[in-house]
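See below for the structure under consideration.
Note that this complex is displayed minus one protein chain, with the remaining chains in position.
Chain naming follows the written order as A and B, and within any one chain the residues start at number 1.
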Amino acid sequence: MAVIRDVMPAFELLQPTSTADALTLLGRYGSDAWILAGGLDSFDWLKDRIKRPRYVIDLSGIDELKGVRERNGGVEIGAMTTLTDVVRHPIVRDRYAILMDAAESAASPQIRNQGTIGGNVSQDTRCWYYRAGWSCYRAGGNICYADTPESINREHAILGADRCVAVNPSDTAPALIALDAEMVLRSASGDDRVVDAEDYFIGPGTDITRMTVLRPGELLTAIRIPGDWAGARFYFEKVRDRQVWDFPLVNVASAMVTSGETIQNMRLVVNAVAARPLRLVNVEQFVKGKPRNDQTADAAGEMAIEGAQPLRFNAYKVPLMRNLVKRAIRGVGEWATS
Amino acid sequence: MADTKYIGQNYTPPDLVAKVTGRARYAEDFRAEGMLFAKLLTSPMPHCRVRNIDASAALAMPGVKGILTADDLPDLGPNVERALTNEPFYAGEPILAVAAVDELTAAEAVEKINVDLEPLPFVVDPLDALRPGGPDARTTGNVWGAPMPGGVGPNAASPVKTIKWTGEQFADADEGRLPMGEPTEQWAYGDLDAGFGNAALVLDETMVVQSTGHHPMETRSAMAYWQNGKLYIHASTQSVAQTLPNVARWCGIMPQQVVLISEYTGGGFGSKGGGAVSTCIPAMLSKKLNGVPVMMRITREDENYIGRARTNMSGRTRIGFAKDGRITALDLFIVQDNGSYGPMGDHRSAGLAASIIYQPQAMRWRAISVLTNTPPRSQQRSPGPMQANGQRAKLTSAFIVEALDKGKQAFRWDERKAYSGQRRGAKVRGVGVAVGPHGSGSIGFDSLMTLRPDGKLYVQSGVGNLGTHSVMDLARVAAEVLAMPWEKVEVVWGDTGKGVPWSCLSVGSQTTHAMTRANFAGANDLKRKLQEIAAKDLGGSPDDYELSNERVHRKGAGGGLTYTQAAKRAIELGGKYDGHEVPEDINVMTKGAAAKHAGLGVMGVAKDNYPRNGTTYSFVIGFAEVEVDVETGKVTLIDYLGVGDVGTVINPRSLLAQIKGGSCLGIAHALQQKWVFDPKYGLMLSRRFHYSKPLTILDIPATMNADAVGLPDPETPVGARGVGEPPVGAGYGAVLNAIADAVGVDVFRRAPVTSDLVLMSLENKKRMHEPLRAHV
Partner (left out) sequence: MDQPDSPRSGVTRRAFIKGVIASGAVASSAAYLFRAGGEIFGQTSAPGSVERLITLNVNGQMRRVDVMKQETLAMTLRYKLGLTGTKIGCDRAECGACTVLIDDVPHYSCSVLTHTVRGRKVQTIEGLANGDQLHPVQQAIVDEQGFQCAFCMPGFTMAAVGFLKTNPNPTRQQLAHGISGNLCRCQDYDKILTAFMRGAEYMRRSS
């Protein structure tokens, strides 16, 4: 059968207006259903005719999934809140600037106007073999096309690979983990749960076909950010080839509390180096109580990349990750404008 | 031309309001009653043979109207690319097309077709094809030989040959030195050995320049139908007059049977020079289906494959410098990835450009153009010279020194140079300059215009309308010669049914030079006729008459005729005056177009027969400042200036936009844009813009600068030359030189210079990147 990578196949479109309705539909159609948030990731799969759901459940009509609300000294962000609304929200700007920076660095203005924070954290990997429909491990096959001696794998993983070497491409995910956020999941079966953002993401060792713990029949409804890290000393940096509409080669997000120039506490996350965002707990522990200086930063950088195993074309990610971790600790020197 | 009223002045092109309101119609914007939609079935393999096509299930689907295969297309001769094939030479090459009532049905029909394919050997890297025992891209060989006798032009017909190099010649390849086995072509001048012998410094370097897709915003969509034995085709092309015979050839009919409509073209950059061969698919489907309109919307996915790309070039340069910096000897060897069709000639242009850019006392050029199972190439804005930035011919003029001086001052070069290379924090700055040369003007084309009793001048324009505004600019010359108010000039373009003269290809910076000459000739022909008509009616000799205030009148304030009166008189006089008699030497297409306009007024019709001594070249000098982040490897362009030596400026705003836009194409090559294939499976990986990375508005400074010296070319009557290509090499070379200035010359030997490449080389204090592979 010939392959054509164009024109979305027909599907039945379901447009619930409440979370309850959405869950009922999810329960009814199970794995035949596809959840549509902003749609930017979904349409790519559908137009390539690789994914062919019978039912598409469009969440855009569910107002209760949208908006930023104060909650227990922190905030709760509805999963269907657009990235633009996250970026513009005064609480996010004033207390969680790292999330603003991360969300603003994602994709392009139009995508941020439509793409949601729930979609941004739940999006699939952008490995160009997998996304082209090659029958790799992640697609249910038994090979990784990106990990052969000849593969072109500049964008792929240096850590945590297990058969699959794809990376998580999200910009908001590391920021949310740095802020110690929680993901609120609701289920058609009524088995609702709340998981730490850190645990929301999974590597191929856990499930090679999924990026998150989200099971069929489950819906990410909200993201909760505690007040603990509000107004901390934040650092977010995304290194990419193009300054708009590009995924990170590596990004870093950190929240730090200092006393004078001593680091009291820190959360530090790097993404696009593994199939899930990596929180660097050992580095966090190491820097606690240390002065915020070059020496600490250098040692932390080296510690961060322990165990890294580059592929043929992505060895640069090792020094890049090291240097971004250093910068998260000691900052970056800028040119004075001439 | 002295004391001009229009040349050198900004104006509002007459198509701008249609564009800005969305009324301008590009090929895919046309609709027709009962229109069908076509979709392509493309090859999943980089090289294979079609053994059998079973479309029975597809044809049985409701709404499916028919299919078209290679067997339905005319044979275009050996080695010539056709729109459909039974032996795909690259993955993504169209095998057949399906027409159905809508796109969804057509797509589902494609999925129901079983194509039995026999896999054949393939190769996507040119060096792999040259290795001993390496695979050939075609069953008939792996390289294009030198052009056959009588072959002309950049794509002159050549034979396919088989050439393999020895293992010994590949010995240094792993260390990044380009192997140099048997070339297919070469030339040399001067004493190379003496040049190297006298040199104070000799360098031997290898540089790899990637292919990139042209990716005009408008894909090569087309819609076609037949009426009364004539083909009406709405297509996207850079050149209207020159595409007409191509469409006829692709469809196996006579040019007189084709009406081509292409009023607006959404960019081409060399990929739609003489149209796109795929254009004939809806035409031939329609023919098979009794003329019913067929729309073929080419998707971006299709465009990745059939949309053309720049050739890849790996060059090895041995270069000798005297103490004063003068180049005593240059020995250049180029391995070109020609792609699956062609033959391409970029490697030849690159050799010529290198001789112009570097002015070596002695030079040798050797090259080989290798066939690979990658999508077909075509010339891309500055084909060859950009890659060389890296002829011995008399040039018509060159004011490079003036341009350099102007740019150096405007760019504050000395000031910036003072701090380049110094590290501050993680950042280090560098400045670079480069000259982009390009052949910029063909000659010998036709002009056609009529001055009618309504008092208006109708200028027929046979070039394409792809946004350079040259399609309109060339009428400014006629307005100038005929002292015609611009408001009374109507440019007629984009529809061969309206009659257009034989015009140049709108490629390679040709149009401004070629068509200002032609229209200067045509307008002067019309002027002479006006003078003759006046002399006939009012006495005296034609030379006693001049033109002003829409009148032809005796010099000074004497009597004369209004243009309206003269136009009426021309119609009464007939013969040559109203176009019933035309010059012998004009092209048959111009004769046909003139016949459509005969009797409408005074006709200006002429071939450009002006002499020219030398080869016409335009130049742009690029000045760039970059900032390199040594901790991330990221290169940021801080400032850019392009200064052109392109002859007389016709339309300043368009010219400066060409310099900036063209420079941006080169900047993208230097910094980010790529084209990637998996070598093992021979399939394209960079199928999306976020993988291939064309330049965005945030990858350049918010303000860019451009200027031109504006000195006329003495070898062309209007003094103007083309500008499309030269800025590309200028932008590319200036940025690469600036990066080298910032972080040292040894960091990279391939482009684009992405952060991975810079960071790894700095980290390891030696070049670490993939040395020779073409598409990574």
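Things to note:
Here is the rule we use: a residue touches a chain if its C-beta (ideal position, glycine included) is under 8 Å from a C-beta of that chain, and two chains touch if they have at least 3 such contacts.
Because the structure is a prediction, the values reported are computed rather than measured.
Checked against the full complex, the candidates B:A24, B:I163, B:A194 or B:L538 give a single residue touching the omitted chain, namely B:A24. When the missing chain is restored to the complex, the residue among B:L482, B:C664, B:L685 or B:A738 that touches it is B:C664.
Screening B:R177, B:R653 or B:R767 against the full complex identifies B:R653 as the residue touching the chain left out. Take chain B: the residues that touch the chain left off the picture are 10, 12-13, 16-17, 19-26, 28-29, 31-35, 62-63, 101-102, 104-105, 108, 214-219, 264-267, 269, 297, 299-300, 466-469, 653-654, 656-657, 660-662, 664-665, 668, 688-690, 694-698, 700, 702-704. For chain A, the list of residues touching the undisplayed chain reads 6, 8-21, 24-25, 36, 39-40, 43-44, 46-47, 54-56, 58, 60-61, 64, 84, 107-111, 113-114, 243-245.
In this text, only the chains that are shown with their structure count from here on.
For the pair chain A and chain B, the distance between mean C-alpha positions equals 41 Å. For chain B in complex with chain A, the touching residues are 39-41, 44, 103-104, 106-108, 110-115, 299, 301-302, 416, 419, 424-427, 429, 627, 631-634, 672, 676-681, 683, 685-691, 693, 695-699, 754-757, 759-760, 763, 768, 770, 776. The touching residues of chain A, when paired with chain B in their complex, are 1-7, 9-10, 49, 126, 128-129, 132, 145, 148, 150-152, 154, 239, 241-247, 249, 313-317, 319-320, 323-324, 326-327, 332-336, 338.
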